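Here the complex is missing one protein chain, while the rest keep their positions.
Let's look at chain A:
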Amino acid sequence: MRRTLAALAVGLVATSAAAQELKVGFVYVGPIGDFGWTYQHDQGRLAVEQAFGDRVETTYVESVPEGADAERVIRQLAASGHGLIFTTSFGYMDATAKIAEQFPDVKFEHATGYKTAANLAIYNARFYEGRAVIGTIAGRMTRTNRIGYIASFPIPEVIMGVNAATLAAQKVNPDVEMTVTWVNSWYDPGREADAAKALIAQGIDVIMQHTDSPAPVQAAAEAGALAFGQASDMRRFGPEAHMTAIIDDWAPYYVKRVGQVLDGTWESTNSWAGFAEGEVVMAPYWNMPYEVAVEAADLERAIRLGRTHPFEGPVVDRDGAVQVPEGETASDAHLLSMGYFVQGVVGDLPK
């Protein structure tokens, strides 16, 4: 028995040391089958495998809590020969920074955070660009002039999405009102569905969400309302309700960064890419008149080409203060610290 185990141990070491040019590790906050945030990161991982074949080996660890466990998992990846490690949730920031300091030869990439180092890059995507597109569609499609927004947490990332959608909806429909409800979770199908039903019961007929499960799309389909998918194309969960989805496509970024490590040109950067780089993608348009789909596609193209920006002034908050003056566009710093709702948003903004 002892001998078998020893042989096994040797075997394991041998396999993990097999000549791979680069081992790439991914740390996920949810299960890869969430059909949202983590699923899309895993699609990016699979794209890396497809693009580089035998030159890379990828590993993922899923449903890693953002508490004490993250540090151990990241360290185990670094210690087991991974040369590039993506940690894909905000809560991994401090653990990633700490392990990056202990493993200077390993390269780290942390999604949605702000701490950097020579071997620690950060990346995020401009999802608010997609919010502007679905805001336009919602403004056109609502018959009650009331849109519902299922929001997770009152952080700048979410607040800028609410505001981008509201501003875009108001451009095509000045009477529109955006009702925000907080579910205090990124992924809780039960609460998300309840929130959708409650919004629809108030007379809201278009639902958008900044939570990761397809439950709101399903609830909207059952109630005869319209909805948008989040993170991935969620049409199959409510084909008669799903109009489009804001897809997170991490594949271009992951393939680019892995390629840079392989050819030795990787540097620590701060990446915030959107439509132009193909990291934010609109799913096919359904359940809307042709003209609305064309208008949505036109806005998508205009944002991609830099001809317009979802936060062009004047942007006025609910207290009447001008946050972005006429003729100016909100800076990235302004967006990343956004803590106000624009006029037309109904609902609490917890401070």
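General observations
As a working rule, a contact is a pair of C-beta atoms (placed from the backbone, for glycine too) under 8 Å apart; a residue touches a chain by one contact, two chains touch by 3 or more; residues count from 1.
Note that contacts and distances are computed from a predicted model.
Going by its UniProt record, the hidden chain of the complex is named "Nucleoside ABC transporter membrane protein" among "sn-glycerol-3-phosphate transport system permease protein UgpA", "Amidohydrolase family protein", "Nucleoside ABC transporter membrane protein" or "Response regulatory domain-containing protein".
In the complete complex, the hidden chain is touched by one of A:Arg72, A:Arg236 or A:Arg301, namely A:Arg72.
Residue in contact with the omitted chain (choice from A:Thr59, A:Ser271 or A:Thr308): A:Thr59. For the options A:Ala118, A:Ile155 or A:Val322, the residue in contact with the chain missing from this view is A:Ile155. For chain A, the residues touching the absent chain in the complete assembly are 4-5, 8-9, 11-12, 16, 25, 31, 59-69, 71-73, 75-77, 79-80, 90-91, 94, 114, 153-156, 184, 336-339, 350-351.
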